[in-house]
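For this view, one protein chain was removed and the others were kept in their places.
Just so it is clear, A, B and C label the chains in written order, and each chain counts residues from 1 on its own.
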Amino acid sequence: MTSMLSTDAIAGHSARNDCWIIVHGKVYDVTDFLDEHPGGSKIILKYAGKDATEAYEPIHPPNAIIDNLPFEKQRLVLLDNRPSLDEIVNLHDFEAVAKIVLPAKAWAYYSSASDDEITIRENRAAFQRVWFRPRILRNVSVVDWSTTILGHKSSLPVYISATALGKLGHPDGELNLTRAAGRHNVIQMIPTLASCSFDEILDAAKPDQPLFLQLYVNRDRQITKKYVQHAEKRGVKALFITVDAPQLGRREKDMRMKFVDDGAGAKVQENMDVKKDEGVARAISSFIDPSLCWDDIPWFRSITKMSIILKGVATPEDALLALDAGVQGIVLSNHGGRQLDTSRSGLENLVEIVAALKTRGPWPNPNFSVFVDGGVRRASDVLKALALGASAVGVGRGFLYAFCAYGEQGVEKAFKIFADEFEMNMRLLGAKSLKELTPDMVDASALHSHAGLTPDDNLYKSIYQPLRTAQFKDGAKL
Amino acid sequence: MTSMLSTDAIAGHSARNDCWIIVHGKVYDVTDFLDEHPGGSKIILKYAGKDATEAYEPIHPPNAIIDNLPFEKQRLVLLDNRPSLDEIVNLHDFEAVAKIVLPAKAWAYYSSASDDEITIRENRAAFQRVWFRPRILRNVSVVDWSTTILGHKSSLPVYISATALGKLGHPDGELNLTRAAGRHNVIQMIPTLASCSFDEILDAAKPDQPLFLQLYVNRDRQITKKYVQHAEKRGVKALFITVDAPQLGRREKDMRMKFVDDGAGAKVQENMDVKKDEGVARAISSFIDPSLCWDDIPWFRSITKMSIILKGVATPEDALLALDAGVQGIVLSNHGGRQLDTSRSGLENLVEIVAALKTRGPWPNPNFSVFVDGGVRRASDVLKALALGASAVGVGRGFLYAFCAYGEQGVEKAFKIFADEFEMNMRLLGAKSLKELTPDMVDASALHSHAGLTPDDNLYKSIYQPLRTAQFKDGAKL
Amino acid sequence: MTSMLSTDAIAGHSARNDCWIIVHGKVYDVTDFLDEHPGGSKIILKYAGKDATEAYEPIHPPNAIIDNLPFEKQRLVLLDNRPSLDEIVNLHDFEAVAKIVLPAKAWAYYSSASDDEITIRENRAAFQRVWFRPRILRNVSVVDWSTTILGHKSSLPVYISATALGKLGHPDGELNLTRAAGRHNVIQMIPTLASCSFDEILDAAKPDQPLFLQLYVNRDRQITKKYVQHAEKRGVKALFITVDAPQLGRREKDMRMKFVDDGAGAKVQENMDVKKDEGVARAISSFIDPSLCWDDIPWFRSITKMSIILKGVATPEDALLALDAGVQGIVLSNHGGRQLDTSRSGLENLVEIVAALKTRGPWPNPNFSVFVDGGVRRASDVLKALALGASAVGVGRGFLYAFCAYGEQGVEKAFKIFADEFEMNMRLLGAKSLKELTPDMVDASALHSHAGLTPDDNLYKSIYQPLRTAQFKDGAKL
Partner (left out) sequence: MTSMLSTDAIAGHSARNDCWIIVHGKVYDVTDFLDEHPGGSKIILKYAGKDATEAYEPIHPPNAIIDNLPFEKQRLVLLDNRPSLDEIVNLHDFEAVAKIVLPAKAWAYYSSASDDEITIRENRAAFQRVWFRPRILRNVSVVDWSTTILGHKSSLPVYISATALGKLGHPDGELNLTRAAGRHNVIQMIPTLASCSFDEILDAAKPDQPLFLQLYVNRDRQITKKYVQHAEKRGVKALFITVDAPQLGRREKDMRMKFVDDGAGAKVQENMDVKKDEGVARAISSFIDPSLCWDDIPWFRSITKMSIILKGVATPEDALLALDAGVQGIVLSNHGGRQLDTSRSGLENLVEIVAALKTRGPWPNPNFSVFVDGGVRRASDVLKALALGASAVGVGRGFLYAFCAYGEQGVEKAFKIFADEFEMNMRLLGAKSLKELTPDMVDASALHSHAGLTPDDNLYKSIYQPLRTAQFKDGAKL
């Protein structure tokens, strides 16, 4: 991606219509900028194809050359200047890099959520209202955070949740996830709206690599039937039917962008006629069937033997209906905050839902899994959900941003960070295995607390003069 | 409104006392600015009546010409540069535009609230302390958000609440609302203090268009009687008597402006002698009768057969008194935060008041409506109020800012946004009609929570160094 | 105070050692600045004694002349440019003016509070955790907010609480309060540490003007006895013994200033040897007796017949001890946040203390008054305290800043603002007199709520990109 900025053989680019210069060891194509240079084009042309650092430096502020590049070139320069992968120490770092190096439309589509984006942020905040009660003096020389998810081995108690349109962020799209997951024994959930075709993804997987499939149900059920049965034939292990999206949410950051198809669209829609003026989400979602209901579950059971999981459950009432409907599990999810804004977090719902399920028999129920997703950034988040009863946890954007920023290596680094954090935090919690995570290791008493503050007293605040610490002597202003 | 800035035939304006120039395709009348130009008037006069872009650009920062215009001209340029209506995606957008393009006095009058403006902001915040509990797998192919309000059909569960002095914000004033409401089957509540006369508004309505009337009761009851009976004769359907304003609140943003009557004042006061030095609210409200009390209700009943609604109820005690007084309903309102500051929100009061009314018979009571207003910006706000027991919801400023920014088309766009949001959110909630909105679809447990935080620990905060994500390499400062 | 800046007869000040100039209609003494002028002194001297506006304007940013004045001259210019008194619409305005026009040492002494200044801000915040429950449709044509305090008539349910060292802020010091109070039937509490002598203050009062006295008890009880008996002889009505200050608090803003006596010190200490290197509070408080205890109360009773009030009670336990000790009342106060930091507010303590006192007989108790002070800025604050059981409310800094900013007229304006606000708010609450203020008119359920938030998630916050409203078109940057 960054080859256009390599440093050799630039001497030839020294014409007015093809003008490159070197500044601080980097090559810039400034052809389009010649006429806009406040100091005129002549001085630039003098250094065309050469190193201009010495002339550039005394006159310009440090980032002038980048600040004045067109947005797309600026982005490529920044991409070239990403932090090296060994400076990435947590999942936030991937997102911070992706935010800068992604094209504007991709960032808007991935990062947006519905309405006021309250739920997306609440998802993150909910984890921090659960506090740890760590136990001491247990022999934690060896700790083990591997598990099985729907009967399939996983090196982490985390699966890769489905996110759409991976090629908006990286040319290899979802394959980045498939390859890294195969190498590290992590399970990927394939999105219906993948940029890569379903078979491309399956072909990239290792022979026995377990994969799940996320399903948006089509208004034409024959299309859905064909898709599901093909997936089963190719060995997919479980079907996650999205039930919180009869229509895709109003995501205003995304709506403020105009959709232009540039080859990164969903493969399943290649020949469909999609609306293009209300953002990406609208453009790709018109086929989804809003009539999907409980009565359809037996039909799904009839067309596949894969495990069926309902993705997007938010209440104990619906959790019990799902149990009664005979599916194999549910995902407590609000679709990453992208559907109904001011919905509660999956983590908050987990507590109520586990309590309801316990009234129906032994717990944990080996035939009914409860997953949680939304806002996960740390192994400690995962451990909180597991302690409160989750079977495993889904992470979507976390891995998505990892490959947007660093491709396949980014995803592998994300697995490594999770592993480091699980080892550390399980030792500090005093749990040698995931089975030793018990509800008394967390204090979730604040989880349901949604306080309202009185709005700011702006008059008083404008007058109040905050305290400051001792001041350094004259001439040493900080 | 923006015709003064069209681009043809400006060559004639090339004299010192009539000097226009073109910059970036826009025409500016810079006559008054000639003497204030830091670079002297000569250079401007050289381009009088011509395009000055080329000379202007290299010397000035991008907005210099706007920044240096007198406030009123600046405002008109900005008005001309409003976002196009199809970029408006929510009701906040109207307010953001209105804030910039309204004359200072109008913005102060409309946006101000009493004392520390705590209640106006609490109105908004209260909705966000109610969280959704969405239901899944219901067939939501067709959803319907139409309703009846006091027996009259409405395409939305929302009516246009009364706001005074519409011409401060747009030359057509309240007629913008009347016309748009007629076309889209929405009910408008006409304000006593409209800038347009009562009959002008009625004349702008369609033959069967239902309208309500908001009433400030005059110290001279004969004036009130005549006004009410005229309204009934012209077909108004309901009388909303304001009971939370024996005196109009101290709105300091408004008080800091001096009132100058410029034809946008209330029609009902055209020949009255009003105080002009304490803001608009004081100027227009001296006729209101502070002696209005429960004993007056029978008299109102005796002069009209219209439904009578008390607007401004805040306690269960008064809700029950209203029920006993035989009126047809109440509006839980704090007057948009413009009267008694630190009053609670209508939404918060709704829960207590519905509980009290349930003790008096079957619920909902078909003969007694409970409306809520204050702070509504989203269909999701409305759905929360309806789920908690409201009959319908009033929106004042939301529609007011829509016409201030875009006239009648703005109001129509606001209806369209509401419709889009109702469709989306009802699908996501799993409610096919408003009747299917039930209290268990919301978690209102935080509604009464008004937490107090310890004031900031400024010394500690000034020393604490926040974490940052991985840094980009040298030369790529963000 | 501003006469030095009047505009006549300045032509004589045209020498290098006495150089005045006029800019924008104001006179500046720039003698000391001549050598510091970046453009040299010559150009200034050219305009010495004349109007320099025309030469000044094109070269300097708008406030250059003020920004470059020494602090004290800057302050005097600002004093001269205070908002006019009729632009003052609330008590905060006085404080905002005082903050700018007071000498640094005076502002530090008045505004400072102890340690982290948490309690001073909590005092203000506590009022905003009490919400109104206003009643409607009561005849509020006539509302009356006058009362009696310890048997003495007062036009407001508010008394002027004692604050020390009034001359730091205004040459007439406490006399500003005495004169305004006399004219408007408000009761002043005279501070032991007044800058004016006790007799000066009494001499400034009207013949029957009721006055209270605040007392710091001296280590030498004979001095205290003489002082108290002299006060009684001169007609003082009540003695407020400060019981929350065995030692004056560590007020760091004040401590960071060095005390230099310049005639504004406390009259009672004129011949005492006070420490001068740890701020004003330390300098003036060494005489206070830390051994003062309950055993001393009978002695006070024996030396005076005045009402005795204990100022600084914070717990129900001590309120009951005070009742048993036979004093006439208590002030629930934390000394304006200046003593023990993280003490609770008087308002919060009021609820518990009234509940405790009710267990001891009929309530309100005509022989035992309960006052509250701290953080009062609005009539609505006062009404909340009265509704919760307070007899009247003390306001200290509010009136202090009024005279610092505008002398006696400021205090009168403060009374007027209170009167306006009482009229408005009592009408809006539905209370015709103070007796009609009942506990059910407020919702104090959040008063004891002191929530703890999880510290900011800085990594996530640094990445999250806030939503913005629709953007104006190019060239119209806001």
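We adopt the following convention: a contact is a pair of C-beta atoms (placed from the backbone, for glycine too) under 8 Å apart; a residue touches a chain by one contact, two chains touch by 3 or more.
Everything quoted here is computed from the prediction, not taken from an experiment.
The residue from A:90, A:285, A:333 or A:349 that touches the chain not shown here is A:90. Of the listed positions A:34, A:55 or A:125, the one in contact with the omitted chain in the full complex is A:125. Interface note: of C:124, C:267, C:344 or C:384, the residue touching the hidden chain in the full complex is C:344.
From the options C:82, C:221, C:301 or C:432, the residue with contact to the unseen chain in the full assembly is C:82.
When the omitted chain is restored, the residue from B:73, B:129, B:237 or B:413 that touches it is B:129. Interface with the hidden chain, as seen from subunit B, comprises residues 90, 92, 95-96, 99, 111, 116-117, 121, 124-125, 128-129, 252-253, 256, 377, 449, 451, 454, 457, 459-460, 462-465, 467, 470.
Taking the whole complex into account, subunit A touches the unshown chain at residues 58, 87, 89-90, 116-118, 121-122, 125-126, 128-141, 342, 378, 380, 420-421, 423-425, 427-429, 440, 443, 445-447, 449-453, 456, 458-459, 462-463, 469-478. Where subunit C meets the chain that is not shown, the touching residues are 24, 26, 38, 62-63, 66, 77-78, 81-83, 87-89, 92-93, 95-97, 100, 115-116, 118, 243-247, 249-250, 252, 255-256, 290-294, 296-297, 310, 312-315, 317-318, 321, 339-344, 448-455, 457-459, 466-469.
The definition used in the following text is that only the chains that are shown with their structure count from here on.
Both copies, subunit A and subunit B, contribute mostly unmatched positions to the interface they share, with under half of the numbers common to the two. The chain with its CA mean position farthest from that of subunit C is A. Subunit A and subunit B have centres, each the mean of its CA atoms, that are 38 Å apart.
Between the CA-based centres of subunit A and subunit C the separation comes to 53 Å, rounded to the whole angstrom. Residues of subunit A in contact with at least two other chains: 92, 95-96, 116, 252, 256, 449, 451, 454, 457, 459, 467.
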